[in-house]
Structure formats: structure tokens, C-alpha cells
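Apart from one protein chain that is not included, each protein chain of the complex appears where it belongs.
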Amino acid sequence: MVASLVSRGLDKVRALVGLDEVPAGKVLDDIRRQLRECAEGLGGEVSARTRAARLAETYLQLDDAGRHAFLKIIALEFGPDPARIDTAHARYQSAVGTPAQWDAEAELRAAMRSRRIRILTQFNAIPQGVKFLVDMRVDLLRYLRDDPELQALDRELQARLSAWFDIGFLELERITWKSPAALLEKLVEYEAVHEIRSWQDLKNRLDSDRRCYAFFHPRMPLEPLIFVEVALQEGLAGSVQPLLDESAPLQDAGRANTAIFYSISNTQVGLRGVSFGNFLLKRVIEDLKRDLPGLRTFATLSPMPAFRSWAALHADEVSAAFDDKDRKRLAGAGIREVPSPLFQQLLDSPATWQDPALAELLRVPLTRLAARYLVHARKAGMPFDPVARFHLGNGARVERLNWLGDTSEKGILQSWGMMVNYLYDPDAIENHVETFARAGRVARSAHVGRLAKTA
Amino acid sequence: MVASLVSRGLDKVRALVGLDEVPAGKVLDDIRRQLRECAEGLGGEVSARTRAARLAETYLQLDDAGRHAFLKIIALEFGPDPARIDTAHARYQSAVGTPAQWDAEAELRAAMRSRRIRILTQFNAIPQGVKFLVDMRVDLLRYLRDDPELQALDRELQARLSAWFDIGFLELERITWKSPAALLEKLVEYEAVHEIRSWQDLKNRLDSDRRCYAFFHPRMPLEPLIFVEVALQEGLAGSVQPLLDESAPLQDAGRANTAIFYSISNTQVGLRGVSFGNFLLKRVIEDLKRDLPGLRTFATLSPMPAFRSWAALHADEVSAAFDDKDRKRLAGAGIREVPSPLFQQLLDSPATWQDPALAELLRVPLTRLAARYLVHARKAGMPFDPVARFHLGNGARVERLNWLGDTSEKGILQSWGMMVNYLYDPDAIENHVETFARAGRVARSAHVGRLAKTA
Amino acid sequence: MVASLVSRGLDKVRALVGLDEVPAGKVLDDIRRQLRECAEGLGGEVSARTRAARLAETYLQLDDAGRHAFLKIIALEFGPDPARIDTAHARYQSAVGTPAQWDAEAELRAAMRSRRIRILTQFNAIPQGVKFLVDMRVDLLRYLRDDPELQALDRELQARLSAWFDIGFLELERITWKSPAALLEKLVEYEAVHEIRSWQDLKNRLDSDRRCYAFFHPRMPLEPLIFVEVALQEGLAGSVQPLLDESAPLQDAGRANTAIFYSISNTQVGLRGVSFGNFLLKRVIEDLKRDLPGLRTFATLSPMPAFRSWAALHADEVSAAFDDKDRKRLAGAGIREVPSPLFQQLLDSPATWQDPALAELLRVPLTRLAARYLVHARKAGMPFDPVARFHLGNGARVERLNWLGDTSEKGILQSWGMMVNYLYDPDAIENHVETFARAGRVARSAHVGRLAKTA
Partner (left out) sequence: MVASLVSRGLDKVRALVGLDEVPAGKVLDDIRRQLRECAEGLGGEVSARTRAARLAETYLQLDDAGRHAFLKIIALEFGPDPARIDTAHARYQSAVGTPAQWDAEAELRAAMRSRRIRILTQFNAIPQGVKFLVDMRVDLLRYLRDDPELQALDRELQARLSAWFDIGFLELERITWKSPAALLEKLVEYEAVHEIRSWQDLKNRLDSDRRCYAFFHPRMPLEPLIFVEVALQEGLAGSVQPLLDESAPLQDAGRANTAIFYSISNTQVGLRGVSFGNFLLKRVIEDLKRDLPGLRTFATLSPMPAFRSWAALHADEVSAAFDDKDRKRLAGAGIREVPSPLFQQLLDSPATWQDPALAELLRVPLTRLAARYLVHARKAGMPFDPVARFHLGNGARVERLNWLGDTSEKGILQSWGMMVNYLYDPDAIENHVETFARAGRVARSAHVGRLAKTA
């Protein structure tokens, strides 16, 4: 079964392993043999690492099917020995409650230790080895969707990456226009919220009235793990377009009282489940305060990526957001029912947002709807909106809604242009985190609270 | 029981935890409560880390009994849940051989995950957190001697430290007289083979005809993990005293053909069981070859720390090392039996080594004895000599024995001054490692082989 | 006269010096007063520097006329005292040949010391002060063209800059894609030979089969002073277009035997007359040899910027470059006379270079003409071609001519696409420099020598 997965990449691998013109099965046997040598560590750790490095190179040459087979061999053939686990578990179970429990636990743990992780760890020996493993997990996560037998391997790899990417090992660094070009081009590649269109756009985002911070791992020096873009200004920002406008006048950072986090991007798919994003804003706020003592307010300007798709599923909520006054005004514009095909057409047409009168007509009810969405909408007990989940879990509160805050095509498509400021009040963060964790309560400003109230 | 361990350090802790004038039990209850909060992560990861940092500070203020109690609470009260393990194991056992095995394995692994490691990892958040954990394990290893209930905790901590100190994360750095004084004083403190007597002595060991390398962890910047001192010269070194002599003339490193590793010291007791020493010499040899292409020979000048104590236990071997000619000569010096009290007196008296005639009398038989000791003496299937175990396991061979190579008091006490060169031949290392690992064969030069032959 | 120069920038300056609504003359008086305070150093060196920093800021606010006036005040009013020079010179003249000569010389030198340089030096105190002075000289050189009274000031400034930019203070640094973006954008700005069209183009020039080196001054950290772009390949490069082609396949630098310097750009107009370019190639060659021992040949691929304009002035030379065979072929293409309007049209038409048959027709005679131009054409005793002057003065020899080596519009315009390789043979450089300096002899390969021979 494994053999049948290998295909296009085979020739390269044949050449690499020195087996020209052999069938796929033989190639896999050769890989299997090498994996076994890695796992056993014969010839000493030093040469085991050397061998692992060669295997890692082989992996990079394989095509997708080949890689899947490679990982599958590791997953299925290098796991722990069920018989040994059984014995150790029996001893443990009988030792529980006696002084022998703790040694028996250590034994059971030893029996659980698999050779998979030993192999993977040795791949670390190649230059850029950590990045190699993070990227290998990107593959693994993809295969895992259709192949649950990779589960145990993935969990072990995730646990090891969690240990390696412990927050204590990460470095917060400021990124500026003086940073290496090889790093800056990664920002362009990874920016997930508001696309960076050119080097000029990027330079604008690193100007003296901006800040950009990222976490780095000491062994992935030019690879930001997560980064945030900050604008320094007076007062909250309500709209993202001026922030992205390269021709907008430069602000005086020294006089700013507000830091706006207007874009946060995770970069490494292979680190899914390894958390460090929570620490980013905390550390950035500390650094900003030290650097610019005039800053008083720390807030985001955030998208609401699931607002429109949620509304599509909740016609009743949409309807309820329109009170009598709103309906009267809508009727004046020829729309008598909410929702209705005509109403839907109004909402979704770009023309609406460009017509000040029409836009104004929708402002109040949609803002009300957005407030209710953020405060009350839930999925599996958590806020429906993924960005809300992140910031509320970090201790922020919903501060202000901004009608037409993002008028880009993407902004209209996600949330009819609605944006939201989450406020990070250093004195309230801990409290918010706790009440959110315990009771699921969404912290909000008085104004948003009023908007979110339903009849 | 735990409570009774706390004593002297208590007042400090009381002050720290804000509980003046309370009994030890209460203090421990408070610590226990805080540990629980850390383990549960209530209030978000960020504040959990902050709380952990406070706990780490508390730990540092505790006296030995208090620390023991602290670790014991973690060991016994934050382990995995035996019932949950039992259930998960039952499911796993029945899934073995079916497609559900891999998910069940992941589940069992999850059930084994203890909150101990979660707590310890959070201590990482304090500045110098990694060093804190390494030092905490020094304590733990000490308590473990008499308290086997700490076993499970120690194994978990070791596993985590092994992940963190993976060779892929370590940096090989050259240490010179331009290195920070704060780092250099660590060399003085940690040097375990040939004591560094003064800054002048240290400067001599970092001169242009020397090299010094160490492994560092990115989060322990001024803490060498293991370091090696190298002398560059023409031909093998047979005696260590000239190398330590500050007034010896400077050699021209550019003309050297031989690198002598004359001192290797591990520095962190808390990293016991975490291996990286094997990689040090390999990397150092690579760096030296790049830097000084004239180097042809890489060898140690090593002590034989257990030679004399081994000989004390093997009178027959000592006796057999003296052939008829040797005995005749000894008889000429008034000694008729080997071993015998008179003979023993001769061996152990410093006067012997200072008298060229007497020393010469012992040279051949003791060299023979040393060769047999290195090649044949075993403990648990491994070479009896700990330094031999290290170098032979790394792929070196026993190259040459040096009579009176170390005439310091310590040298005489350990091995009657005998020293040995282990040779690292880059082309033979892998082969040596393998035959040593498989068959326990000690690689040796032809000359040492002849000496080691017994009748 | 000075006053009349000030105009547009005045208002800003008025505001700066705190003199609103005052006539230009008053503003200048205020500047003059401040310059005097700088020159006298009253209030201590520290506050003099502070004052100078304010003056430097003032300068930056001035418009062109204002700056000219500013510099003129320094030039004319802060020179040495002619009377004091007269006295010191008289004493010196009478002391010549006596033991008092050396003290008298020092006195005369002291009398010559002007307060101009004292003022300028103090401008150094502002951040980026060195760059400020280099840029100020750009202004000065511009005004000097029409205002010879600035001569003494310019010479003093040049002498000071020469001291500061002594080669011993410059650092050779390799520039890569990991260099700061703020530095890389300077390359785009300063590249003077083959324009850099985009960040992608730039990245291509910094790829693994390229090298880029620049000299830097420790006080101008992101400002390259001069830089060279190098391609690593097998054999001489004859055409520049493949080197600039972003889609060309990457070469393996490790297998290269030839380094081609294909672009050298000076960047700081304000350092005219301060030489360090000579050292650049020498140091780059040293660094390349250390880094890539496989390199054997070091050569340029250079433009001939004045070839076509020289030919326009020397119809006889052009004519002589065509021998009977060449003329016969030309006649076949309908051109009976050289030079002639028809011939000229043939030469200058882009269509010619795109037609292989026509291009081939001109290849041999134009290559011959180019060889004669490089070897024999002179201006003020030196090679007519400025690039030839630079490389021949540095010890290179004319190695090979490359017909249609640069088919860009600029290349055709300057030299009908002809390019030349100058070869740097480390063993011959010193000898070439000397014979070039003494006898003006142009070193050339045997082949170029034959081509350059005239009947």
C-alpha cells in the first residue's frame, strides 16, 4: 500500500539512493532501511545524524506521494511496542498508591517513547533543520485530512515542536526598513490581512509613524513566526484605507497617544496548535510603552471575517436589527421587507457602499447587527468570529464598531466593510481573560453593550 | 510529611507569599494553590506565566528542605491520572492491529501527559529561565538519591531538557581572550581536569597557539555547556606540564601539524543524561581543519582517573605486568615481591617519581599495565576507565601511553602520572564507533596492542 | 552681494533663527554671528558643537541661494589672516637652513590654519554629520563652477574629507540579499552603469552566483561609497545581457573559475578627488580568492563610454580601420565610402545591430578600431576612455574586445555595443601600474596588441 503511493519523484530518489532502474518498492525498502539505522543509532550519534541529514535531503526530493509514503513508514513502523506498553502498564496499574508508583510511571513513559521522534529529531541536524521539520508538518497535516493513521505521528511532532517553540525561546524583534531584505520579503509573502502590494507599500508600513514586531526562533533567523503591524496616531483609527495609503502624510510618532494594531499574521502552518500569539501583543505593548511613554491607548483595527457568512445563516437576527425607523427609511428607498431578495441585492451591491445616502441608510442597523454578532454569536461555546476569539481570549474588549472601515473588495465581501476596534487595557486584561475563560462573557464598551441589547 | 521538610527558609517564603507568622503547612498550602493555578492555566497563558515567574522566585528563596518539599508537591500531586490512563490503555490495547490503533495511541499519550511538565515549562518565563531549570535539576538529582518518589518527575524533566538541548540548537563558539570576562570566569570555575590557577594561567590557555571551544545554548549566553582546550604544536604531546607552563615559549599555530585536546569539561550537573559531548570534538575538528589546513593529527592528552584504584583491586594484573627482567631490576632496588607492602610504598611515594633511576625502573611494567587496563579492563561490559569510555565511544583509538605525563599531585594520585593519547582519525571514527558499539572492541595502535598482549 | 543671494528659503530661516519679518541682510548677520561663535569656541567645545549643530540644521532649511551665501560667508570671512601669514613666512624664510627652520615651519603652518575648517568640523556633531559634510560639498562643487572665490574653502574641505576617508578607515563589506533594505535601495539609486530596474533585478544580482562588495565609512553605515557587482562563472563573459537576465539559470559558484566585475559605481559626488576606488578591486580579489579558491581569472566586463564620440572626431582612424576586404564587403551592402553619410547611417541605425549579416560585416573593422582606440587614443597624455584610465591605472590589461557585448540602447549609443574585458592578473598588477605611470604604456593581451597595430 505504501509502495503504491510513490510515483513521479521516484527517479530523483533512485539517483539519490544509488538505485537506478529499480521498482518503487525497492526504493522504499532502502528508505526503510535507512530509517531503521537512524532509529537504532548504530555507529554513534554523530554518524546517525549524518545519515539522518541524507534522509532529510531524500525527503525534499520526493514528490507528494513519495513524501506521504515516507511519513507513513515512520508513523506505522516506528511506533512504540504494544506488548512492552502492556507489561509496563500492568506494573504501573498495580503500583498505583504504593511507593513503587513513581518508578513504574517512569517505566511506562519509557515504553511509550517511540522511535518516530528520535528519527524526526535527527533531521534537525541539517542546516535549517527546524524549518525543515516545520515544513514537513505542513505536508503531514495535509495528508492527515484523508489518512487518520498519521494521527499518532502528528501528535508526537506537535508535542516536540511545542517544546521547541516554547515562548521562553522566542525573541521579539522590531522589524524596520533596515531589516534584511530577505526577511522583509517574507512579510510580503505572509501578510494575511491586508495584502502588501509592493516594496513601496511595505516601506510605508515601516515608516517612522509605524511599528512592526515579530517573534523569531533562534534557529529560524529570517523567518517571522507571527507579526503585527502598528500605526501610531492620535485617537482610534476607524478606517484601514488611510493606513494603507502610501501618500498619506507622515505622523509624528513622538506625539502619538494611540497604537493601532491593524494587521496580525501567523506565518507557519506547520506550527498549528503551538501557541505563542497570545504573548505577542503583551510584549509589543510593553516595548511600545518603554519606547514611547506618550502612548495611552492600545487597540486593534480588526476585520470581522465571518460576519457576512453568519448573517446569511441568521435571517431573523438581520431582521431584528432593523427597528421601525430603519424600516420606514428602507421603504422610502423601495424596500419593504427585510430580509428579501431586493434587500439582499441592496446589501451586496458595491454601488450601495459608494452611494452616501444608501450607505447612511444601512449604517445604524448594520452596526447594531455587528454588535450583536460580536457579543452574542457563538460556535461551540466560543465567539463565532475567529478574530474575536483571538482578541477576547487575550483579554481585549470590543470597543467600537466602524461602519465602512474597510471598503476594499475583500472588506465588503467579508463584512460589508464593517471593522471593529478591540481595546487592550493593560489594567483590565487579566480580569477579562478570566471572566471570558470561566463564563464566556464578552467584554465590551458601554456603547457597544447598548447596541448589542436586544428587545 | 511534606510539611515537615520545610524549615529555615520559611520566613523568607512567608514574607514572599504574604503570610507572616503562619505555620509551615499553611505556606505549603499556599505554594500548592499557586502550583494548581499554574497547572490549570486559568486567566490565560500570559498571566499563568507571570504567576509561574513568582513561584520560581519563591523557589529560589527556599532552603534545601523547602525546595525538596516544593519539588515533591509537583512530583506527587501533578502527575497523570491513573484512572484515565487505565481507560486509555484499555482502548489502545483493543485497537492494536486495527486502523484505530493510531488515534488510540495518541489518546493514551495524552492521558500520560502530566501537569508537572506544564508547571516546569512555565518557569522558563523568568529571565534566565532555562538556567533556572537546569539548576533546579541539580537540586532534584541530589534529593533523588534518597527519595525515589521523585523519579517520575526527574525523568520528565530530563526528557524536556533533552528536547531543549538538542544538538541542533547548540552553537559551537570559539572562546578567546576577547571573550567576555563574565564568560571566562566560568571556565575557571568549571575546569575539571587541570585546575586554572589565575587569570594569567587562563590567558596562557587562550594564547595564539591554543584554541578553546564550547557549546552554548541560545538562552544561556554566558554559560558554556561543555568546553575543550586545545594546544597546537608539532607532534603528539606526552606531558601536560609544559602545556600549563605560562612561561613556555609561544608556538607558531600556522606551522602546527597536531591538535592536542588536553582538557574537556562538562559544566552543567543538571544536564546529566542529556548528551552532546559526542558532537563537540567532531565539530571542533571540522573547525580546526578549516582554519588551519596544516593540521594532520587530532589527539587527546588524557588522564586515566581510575587506573590506580583499579590496580588496587587487581593485584594479579599488577603482578603479571612485571616480567623477569623487571623483577630482577626491582630486586636490585631491594624489592623482592610484587605486590607487597614494600612495593606499594615504592609506587605511592612521591620520592619515587622524582628519582630518575627508580622511575625508569617502573616505566616499562607500568606502561604495560596501563595498556592492559585500557584495552581489557571492563565494568558492566564497558571500559573501566570513564575517560576511555567517552573517547572510545566517540570513535577514537588508544594511541600512545605517556609515562609521567602528569606529575602533579592529582596526576600521581590517579594514575602514578600515566597519561594517554587517544587519536581521532577522521577516516576511521565511524568504523571504530561501530565495532566498539557492536563488539565492545577497543581500538588501539599496533604498539599499544603489543603492550596489552598478555602471556 | 551675499545678501542678494538669499531668497525663497528665507522664511524658514527667519523662523529658525527667531527673526520673523526681518530683511535678508539681518538673517545673514545672524548666521554670521553664529558662525563667529562657532569659530571662536566661546563657552567651551561642548556648547560650540551644540551651536554648530543648530547652524547645520539652519543650512538644511536654506534654499540654494541661501546655501551659497552661507558657504560664501565661511569662505571669505573665516580664512587665515594675511598679515599673520606674512610675518610667519618672513620668519620661516630666514630660518631655512638653520635649526630654527622646523619650529618656524610649524608656526607658518599654524598661521595658515583657517577657522573655516574649525567650523565645518563642528558640523560633524549632528547625527549623520559626516554625510552632511559630504552632501554640503556637493552643493559647494556646484557653486564653485561659477564662483571661483569658493576655491580655498573647497580645497580645505577636500583635504579634511581625504583625511577622514583614508582607506585605512574604510570597511569592505559584502552586500547580499540579507543586507538591510535601506542599504539595498541605495544600490538601486546609485547604480551608474547598468540600471537596476526592480527589486527582482536587484535580487538576481545578489544571488548565489554573484557577489557584491562595497566600501563603507564607519560613520555612514548604510551609505556605500563605491560598489562593484561580480558574476562568478566559467570563462570570460563577452556580453552583459545574460548577466542582467533574471531568468538565466543559476550557476554553481563553487565550480566557477572566473570572476567578472561587470559594474563599478562611485556613489558620493561630494567625495570628488578623494581616492579609494583603486583599493576596492584589490581587496575584493583577495576576499574572493579566500572564499572561492577555484577562481583563477579576475576580469571586468566594461563599457567604452567615449568610443563613439571619439570616433566622431577621428574620421581618419575610422577609415583606416577598414581594410580592403572590409571595404569590398561594405560595397556589397551598397556603401562605397568610409566615412560617409550613408556609412554613418548604417552605423547608427538600430536595425544594423539586429541584422546578423550587417552586424557581421562591421565586426572585424570595429573591433580593430576599438583596439586602437583603447591602446593609442589619448587625452592630456592619459587614455581617452575614462573607464580605461581607471583600470589601466589600477594595473589591469586590455584582454579582449566583445562585439555587441551590450545591445541596450545606452550600449549602442556609447560604443555601438562594443565592450571590453580588462584582466587583473595579481602577479602582473604592480608591474603594469609602474610602466603605465612612468611611460604611459597600455598593457594588452597579444591578440589585442595585434589588432591595435596600424599599418
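Labels A, B and C are assigned to the chains in the order they are written; within every chain, residues are numbered from 1.
In this section, contacts are C-beta pairs under 8 Å (C-beta built on N, C-alpha and C of every residue); 3 or more make two chains touch, one makes a residue touch a chain.
All of these numbers come straight from a predicted model, not from anything done at the bench.
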Listed by label, the shown chains touching the absent chain are B, C
Of the candidates C:Pro82, C:Pro293 or C:Gly332, the residue in contact with the absent chain is C:Pro82
From the list C:Tyr92, C:Tyr143, C:Trp177 or C:Tyr213, pick the residue that touches the absent chain. C:Tyr92
Based on the whole complex, identify which of C:Glu156, C:Glu191, C:Glu229 or C:Asp385 touches the chain you can't see. C:Glu156
Out of C:Ile167, C:Leu250 or C:Ala331, which is the one that touches the chain we can't see? C:Ile167
List every residue of subunit B that touches the chain not included in the displayed model. 176-184, 199, 203, 222
List every residue of subunit C that touches the chain not included in the displayed model. 42-47, 49, 75-76, 79-80, 82, 85-86, 89, 92-93, 96, 99, 101-103, 105-106, 108-110, 112, 121, 124-125, 129-130, 148-153, 155-156, 159-160, 163-164, 166-169, 218-219, 275, 278-279, 282, 393-395, 429-430, 433-434, 437-438
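Everything below uses one rule, namely that only the chains that are shown with their structure count from here on.
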So the chain most remote from subunit A by C-alpha centre is C
As a quick test, compute the distance in whole Å between the mean CA positions of subunit A and subunit B. 41
Between subunit A and subunit C, what is the separation of their C-alpha centroids in Å? 50
Residues of subunit A that touch at least two other chains are none
